[in-house]
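All remarks here apply to the structure that follows.
All protein chains but one are shown at their positions in the complex.
Our next item is subunit A:
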């Protein structure tokens, strides 16, 4: 059945995103990119289920989630730029100094 093939692709994408976060610890940009990959897998899951059960409300939910994802990545990059301006590097081991 085609639906479960899509589910397999989605689960592989989601595991790749989580694995990227674990594997690239200390590299802030690739961690944000992996979070984008996880969000892509989540939206993919919503849309496949929207096709499967004929609900349009899930596509509205996907658009709202897309808004949240864009805002989240923009604020994450802004935090990174501010941190780089203070510290001069973005090595993630010294992020505990973010508490002020």
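Operating definition for what follows: contacts are C-beta pairs under 8 Å (C-beta built on N, C-alpha and C of every residue); 3 or more make two chains touch, one makes a residue touch a chain; residues count from 1.
We adopt the following convention: contacts and distances are computed from a predicted model.
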item	value
Which of "TP53RK-binding protein", "NADH-ubiquinone oxidoreductase chain 6", "Checkpoint protein" or "Ribosomal RNA-processing protein 40" matches, in UniProt, the chain that is not displayed	"NADH-ubiquinone oxidoreductase chain 6"
Interface with the undisplayed chain - residues on subunit A	1, 4-6, 9, 12-13, 16-17, 19-20, 22-27, 29-30, 32-34, 36-37, 40, 43-44, 47-48, 50-57, 59-60, 62-64, 66-68, 70-75, 77-82, 84-86, 90-91, 99-100
